[in-house]
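What follows is a single structure, and I will ask about it in a moment.
A single protein chain has been omitted; all remaining protein chains appear in their positions.
Which chain is which? They are A and B, in the order written, and residues in each are numbered from 1.
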Amino acid sequence: MRRPSIALAAIAVTATLGLTACAGGGASDTAAGPGTAAADGAATSTINLYAYAVPKVGFDVVIPAFQKTKAGQGVQFQQSYGASGDQSRKVAAGAEADFVNFSVEPDITRLVDAGLVDPNWNANEHKGIPFGSVVTIVVRKGNPKGIKDWDDLLKPGLEVVTPNPFSSGSAKWNLLAPYAAKSNGGVDKAAGLAYVSALVKDHVKVQPKSGREATETFLQGSGDVLLSYENEALFIEKNGDPVEHVTPPTTFKIENPAAVLKGSKNLATATAFNDYLYTPEAQKLLAEAGFRPVDASVAQEYASKFPAPTKLWTIADLGGWKTVDSTLFKKDVGDIAKIYDQATQ
Amino acid sequence: MTSDTDQQRRGPHPETDAAPLPPRPGATAPDGIRPRGDDAPHGAGSGGAARRTRHGKGLRGLRRPLGIGIVTLWLSVIVLLPLAALTVAAFDEGLAGFWEAVTAPAALASLWVTVLVSAVVALINAVLGTLVAWVLVRDEFRGKRFVNAVIDLPFALPTIVASIVLLSLYGPNSPIGVELNATRWGLVVALLFVTLPFVIRSVQPVLIEADREVEEAAASLGATTWTTFRRIVLPTLAPAILSGTGLAFARAIGEYGSVVLIGGNIPRETQVASQYIQQQIEIDRPLNAAAVSVALLAIAFVTLLLLRVVSSRSQRREERDA
Partner (left out) sequence: MRVSRGTRLSLRVVALGYLFVLLAVPIGVILWRTFEPGLSEFIASISTPAAKSALNLSLLIVAITVPVNVVFGVATALTLVRGRFRGRGLLQAVVDLPFAVSPIVVGVSLIMLWGAGGWFGALDRAGFQVIFGIPGMVLATIFVTLPFVVREVEPVLHEIGQEQEQAASTLGANGWQTFWRITLPAIRWGLTYGVVLTVARALGEFGAVIMVSSGFPGVSQTLTLLVHSRYIDDHNTYGAYAAATLLMGIALVVLLLMTLLDRKRSDR
């Protein structure tokens, strides 16, 4: 009879699927590399890494290099990437993490306040920041709208893609850059806020939740320009997408902090990994991946890859993250938060 | 009776991704939110005699209250408690807080986009779904059985797969140059995909059972095809069409997976309520998320309630006219 054999065949297919699935499994999503198999097989400990949306391209090279070192032998990594604010909230709410790398410092401060990260996390010479970037403007190939500087973004009808600052760290950097430029480092607050207000009200239509999602949205055709990290711009250009980036002469220094969770089950390994990020070897790999290194000699070596803007504002110029976050970004209270709410609510 | 007309007779298959299930012919649907539009006679294999269901004794002795208790506990923990927690959270700041959250411009915009797009989808389904059902029942062509089986594909397909499938055709890398991503029409196409089976499966059984003698009588009395359709066939089908349309609408308003990639999530343009709710959770505003969730649930319930009222009224009219 035909019917039972078809049914039997269907069940057999499903069973085979199930059986093949039970073998293997792991975190890596790259197709069949010999390195990955070894890492999965000989695991002695696992590091749960929670990071913001875009540094995967950096960790993809740094982690295997770390696994070759003595401290990293047999260490497996579970990596989670997402909007910086979201990730930080997840860890604060109890997601098990060993090592975190967020886009902005307040997302680490949240964990310090929750008692999950040691208050001395940024006591080292680089203040807990293993790499960084600058805010850049990504445009379509050929720069059809002729974007050169922040004022060009206010051209009528121009649509800017930048993520939602309530969930994304990238968004905060993106808004701080023109704010600092227009307010001359926070001196003329009104001018800075006026610019941000005009930008958000008239030129920001979509609200992707993270830097990576903003990239995706832009690549799918929404918007005329994308505000993002330089390392993200380099990543998508390397991928062959039809874009180019323009760094305005006055922009902002992005510093992405990293820390270890003090309750980690693999504290020693996590700390070793954290320390490894500052070694020249790791810094070189990060520079190759598009991140601006913090090690002075490596930075010099890669100076041509990372052109220095005319004026680079830093978070310290604006008074540090604590001040900036509470005056500009705090929900319902901060100036930029209010602008954003008004424009989007 | 070929087996595929049996399948058609059976009515809509319960779909596999969120939305109410219409009753199947032959089943006395107990009270509930289920709409009763689909009231084809019990031709499907049960016959008159088998309807003598006697529920006299029920479960015995102590077992009955224990059974009821366990089932109630089960349903509570799985379904009721989470929804209760949601409702309480929505009114965390009282009625005023709830109202404010729901009437925030972006929230209202997302609800409006949702309802508008879903209504369009429901209407398109009503027309084209009936047409497809007609062709599947009254027409004969090679491969009809295959086509009939394929109708259920959107039921079995994960919504995210539907999203990516449609995106590959209508997205930025479209091979036919049609770019619908981040537009409302993109939403419409995605929702048409997932709601395809509802009206079709709702109308098919009724169409099969429809009494063709009346149609033929009308024709012999000189009525044109269109008049016959308008005055005889359509009224018979109307409850089923309405039921299927209502289900399609209820499904569309809650849809997430199939619109998440192709919609573009542009607030006030293509952001649907489910995306707005997700966004509110992500930016740490649980009250807004809960409030709009409750509003969305309310819309779904009202829809299903209306369906039930209309279908019971039409049932009563049928009984009156009989």
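The rule is short, and it goes like this: a contact is a pair of C-beta atoms (placed from the backbone, for glycine too) under 8 Å apart; a residue touches a chain by one contact, two chains touch by 3 or more.
This one's a predicted model, so the numbers in the text were calculated from it and none came from an experiment.
J.: Tell me which of A:Thr44, A:Asn239 or A:Ser297 is the one touching the absent chain.
T.: Touching the chain that is not displayed is residue A:Asn239.
J.: So which of A:Tyr81, A:Trp121 or A:Trp321 would be touching the chain we can't see?
T.: Answer from the full complex: A:Tyr81 touches the omitted chain.
J.: Since one chain isn't shown, list which residues of chain B touch it in the complete complex.
T.: Touching the missing chain: residues 3, 6-7, 10, 13-14, 16-21, 24, 26-28, 30-34, 44-46, 50-60, 63-64, 67-68, 70-72, 74-75, 78-83, 85-86, 88-89, 128, 131-132, 134-136, 138-139, 141, 147, 149-161, 164-166, 168-170, 173, 175, 189, 192-193, 196, 212, 215-216, 218-219, 225, 228-229, 232-233, 250, 253-257, 260-261, 273-275, 277-278, 281, 286, 289-290, 293, 296-297, 300-301, 304.
J.: If the hidden chain were put back, which residues of chain A would touch it?
T.: 3, 6-7, 10-11, 13-14, 17-18, 21-32, 36, 40, 48, 53, 56, 78-82, 90, 93-96, 212-213, 215-216, 236, 239
Just so we're on the same page, only the chains that are shown with their structure count from here on.
J.: From the C-alpha centre of chain A to that of chain B, how far is it in Å?
T.: 41
J.: Chain A touches which residues of chain B in the complex?
T.: 104-106, 171-172, 179, 181-182, 264-267, 269, 279, 282-284
J.: What residues on chain A touch chain B, complex-wise?
T.: So the residues of chain A touching chain B come out as 83, 85-86, 89, 164, 166-167, 205-209, 217, 219-222, 331, 344-345.
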